[in-house]
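Missing here: one protein chain of the complex. Every other protein chain is in place.
Note that the chains take the letters A, B and C in the order they are written out, and that residue 1 is the start of every chain.
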Amino acid sequence: MIVMKPTATEDEIQAVINRIESCGARAHPSRGEEVTVIGAVGDREHVARLGLEGSPGVEQVVPILKPYKLASTQLRNGERTVMEIGGRLVGGDNFAMIAGVCTVESREQTLETARIVRDAGATMFRGGAYKPRTSPYAFQGLGEEGLRLLKEAKEETGLPIVTELMDARDLEPVLEVADMIQIGARNMQNYTLLTEIGRSNCPVMIKRGLSATLEELLMASEYVLKEGNQKVLLCERGIRTFETAYRFTLDLTAVPVLKELSHLPVIVDPSHAAGRRDLVTPLSLAAAAVGADGIIVEMHPHPEEAICDGPQALYADTFPEYLEQVERAAAVAGKVLSSTPA
Amino acid sequence: MIVMKPTATEDEIQAVINRIESCGARAHPSRGEEVTVIGAVGDREHVARLGLEGSPGVEQVVPILKPYKLASTQLRNGERTVMEIGGRLVGGDNFAMIAGVCTVESREQTLETARIVRDAGATMFRGGAYKPRTSPYAFQGLGEEGLRLLKEAKEETGLPIVTELMDARDLEPVLEVADMIQIGARNMQNYTLLTEIGRSNCPVMIKRGLSATLEELLMASEYVLKEGNQKVLLCERGIRTFETAYRFTLDLTAVPVLKELSHLPVIVDPSHAAGRRDLVTPLSLAAAAVGADGIIVEMHPHPEEAICDGPQALYADTFPEYLEQVERAAAVAGKVLSSTPA
Amino acid sequence: MIVMKPTATEDEIQAVINRIESCGARAHPSRGEEVTVIGAVGDREHVARLGLEGSPGVEQVVPILKPYKLASTQLRNGERTVMEIGGRLVGGDNFAMIAGVCTVESREQTLETARIVRDAGATMFRGGAYKPRTSPYAFQGLGEEGLRLLKEAKEETGLPIVTELMDARDLEPVLEVADMIQIGARNMQNYTLLTEIGRSNCPVMIKRGLSATLEELLMASEYVLKEGNQKVLLCERGIRTFETAYRFTLDLTAVPVLKELSHLPVIVDPSHAAGRRDLVTPLSLAAAAVGADGIIVEMHPHPEEAICDGPQALYADTFPEYLEQVERAAAVAGKVLSSTPA
Partner (left out) sequence: MIVMKPTATEDEIQAVINRIESCGARAHPSRGEEVTVIGAVGDREHVARLGLEGSPGVEQVVPILKPYKLASTQLRNGERTVMEIGGRLVGGDNFAMIAGVCTVESREQTLETARIVRDAGATMFRGGAYKPRTSPYAFQGLGEEGLRLLKEAKEETGLPIVTELMDARDLEPVLEVADMIQIGARNMQNYTLLTEIGRSNCPVMIKRGLSATLEELLMASEYVLKEGNQKVLLCERGIRTFETAYRFTLDLTAVPVLKELSHLPVIVDPSHAAGRRDLVTPLSLAAAAVGADGIIVEMHPHPEEAICDGPQALYADTFPEYLEQVERAAAVAGKVLSSTPA
């Protein structure tokens, strides 16, 4: 949809029509009293490539069609995707509680937490072996040693494992242990990484960049879907705003809107959004009540000794009580905890 | 707390100390290996007035004390304020459902909606007689005629009335009908208006400006409290972010954080945040689950005929079902609907 | 322009067409392969009032016509407004340097600064008598005593006076001394105040709210213009973003864009944007080079003793050198300092 300026001449209007038709699209001009609007019916990418925004007489170009296709609600005629991950159902009426440690630090810390997660009846276990850190001087994760500990946790508890991938060159070892790969917010637009995962068959949860629009998040998922990997989950983890009283602003409006735009499941990460333990419970209840398909949350047996993000980790021994409260909030939105193998 | 630059000289450090002491405060320098930090102990306003940020050798000034006093949690030693408004209790474990019309349009529309609100058991009735509109060409409200219709609704239903005040010169007629005055987001920093209301005794709900920090919102409440009016409520109604998929981004993290910083009740307005009817229910559930002290919501018997903000109005006939669902979410956060007169 | 959902039924499309026609507008449907788009040709306000966003089958409503009329470039066929204020020309190729004190504190401070401003050849003198302060405990300005001092500065130096108005009830005394009224960012959407000024004949500079869009700023100017007052200036003074390294983010892109959208002059306030003296000069040069019609800047004979905003005040004795550098930057953009009476 091309909106012409009120001062556009007939020649300028005709030039735009000609350019639209030159790329194989059809032009539908509507001449109003003040302005003329020209609809362009055809391939969105072809029309976008014309770059009509800068042409003489053009006021603005308003895209009408969504740029994502495979992620869109229409693809499935409005039906929501339910996928199986490590034997658990995710999406639809199933509520996924993904809990674990921020960083795999040691065998004891990992196994102790994994047992608590399993005993409480949560859905999956998360743990970071590769950690993207703002500072090059900060701890960067245990790497392959961390992956080994996650494998051990999986063997002992039977829980599916979620872990982050930062570098395409680490894909192979990660695939050996991960039931779901996590793409961090900083890598949401690392397109070479997304493409590689698209060529694997491993479920992937993509975190929204801290100032990514929902459309950009869906386009990131499209990079994976386009390569053939259909198991993509979206994750809201807080956006960056002017407010400095908390680390990020959890954008819960994104949840119902993403579910309207896309058939993919939507997970919420209250831990990284808040950065503070005392906010994790209220934000988790809100996320469950707003209709999220799951929550990913961090805990630690001894948060004050955590190497990374201790202040936001729940005390592991309060987890069962926390989970019970979240389940009640999820029930208000019509969802049931997905805990037993499917 | 004044942080000096690593390059600050001893003379620059001494000059800052002298200026702090010149306003009657005490200076506590701590000399680290890289930088010197000087604590200033005394009246916050006096120290702020020194304007040390621009002084030679100063890196930054970090205020330690909160600038608000009467709104702060400490004032009540952590106890939350419970107030009576038009015979209803607000705050504490009471959940207030404030529902009504965006704009008072006609006698039928107002009375019909008020009856639905009363019958469903909600807490108060809201209706706008004075409307702040971005466009001077848009409908600006019925004014005093609107106030008369609100009075009639109050007489018929017994519901307390909430209505907006935009101009201090309208205070008197508004006080005749309002049980609670609403200050809109655009007027959050209209200090002459806040001061006038502070001199009345009427409860007031102050909406957060669309890019106001929580500290600024609390300072706005301080303008009212300082004049002697202790019945102030805070309202989160969505902030402005980069996301364009919805009108505003409802900031639910603000709710638990405001409740930590202040003893005042916190209300959420999902209607104006979302601007779309289909988002109002999920956001209301999230607001109740996150621990809000209430919700203010708009409905209309025939939204498609509404003069203003019809797209965000709930259908009035679905209100009872909506309220029931919100009550269940509030229960998860430990709150009970405040509906019968106190 | 109403964009229907891909799933919209023929009945839903027809219902939208009927509603458009019900308000006297004409409907132009374009049926694409994937979606139908319906143009609505008629009065913008009437169509907006239909609230079609919430109707069944509607994806989004894209307004095509600008909501402002009197502020728009078209009103003057692209010619820029040049106005006379206190005998000085503003707009067009004239560059206005408005300089002075943040707050009128004393006779000496005011007169000393005014003389420096006059001697350097600046265009107008600014000084605040009424100060909007975030804290009710902060100094709120000298009020009418401040106005008297400004009058004295005017009599002595012959400079036109710019001062802020916060409350419509102070309009009369302010009009006695002001050659131009300033509306602060917090009051940009104080519509009752704007309307009152619109009924006066006094030039007014409206500061952009710290998260106001350009469209909202233009709509604020429209409130004044609509009442008959044609002398409106727009002022960019920094917007609120996520960045915390400085107080506000000066949005210089707003300058050329406002000049494209509107015929009104555009002024930049680097002092309040930066909040720090050392940033004022580079930002002033940038503002002049980007094509601003003027700058409003603060200085103080002894900034370290300033009651308010001392850290951002230029040292008064460096003002002549500063002004000379700004003039050179303005020359790059084709503008000449407006200093002698017109």
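The criterion applied here is as follows: a residue touches a chain if its C-beta (ideal position, glycine included) is under 8 Å from a C-beta of that chain, and two chains touch if they have at least 3 such contacts.
Just so it is clear, the structure is predicted and the values come from calculations on it, not from any experiment.
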Displayed partners of the chain not shown (whole complex): A, B, C
Residue among C:153, C:285 or C:337 that touches the chain left out of view: C:285
Contact with the hidden chain (one of A:132, A:173, A:301 or A:320): A:132
Sites on subunit B contacted by the missing partner chain, in the whole complex: 1, 3, 6-7, 28, 30, 32-35, 37, 39, 41, 62, 64-65, 74, 78, 211, 240-242, 244
Residues belonging to subunit C that touch the chain removed from view: 211, 213-215, 239, 241-246, 249-257, 260-261, 273-274, 278-279, 282-283, 285-291, 325, 328-329, 332-333
Hidden partner interface residues of subunit A, rising order: 19, 45, 48-55, 67, 132-139, 166-169, 186-187, 189-192, 195, 210-211, 216, 219, 222-223, 226, 240, 275-278, 303-304, 306-313
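Convention: only the chains that are shown with their structure count from here on.
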Classification of the subunit B:subunit C interface as same or different, half of numbers criterion: same
Chain centre separation (subunit A, subunit C; CA means) in Å: 39
Cα-centroid distance, subunit A relative to subunit B, in whole angstrom: 31
Whole-Å gap separating subunit B and subunit C, where each centre is the average of the chain's CA atoms: 27
Subunit B residues counted as touching two or more neighbouring chains: 211, 278
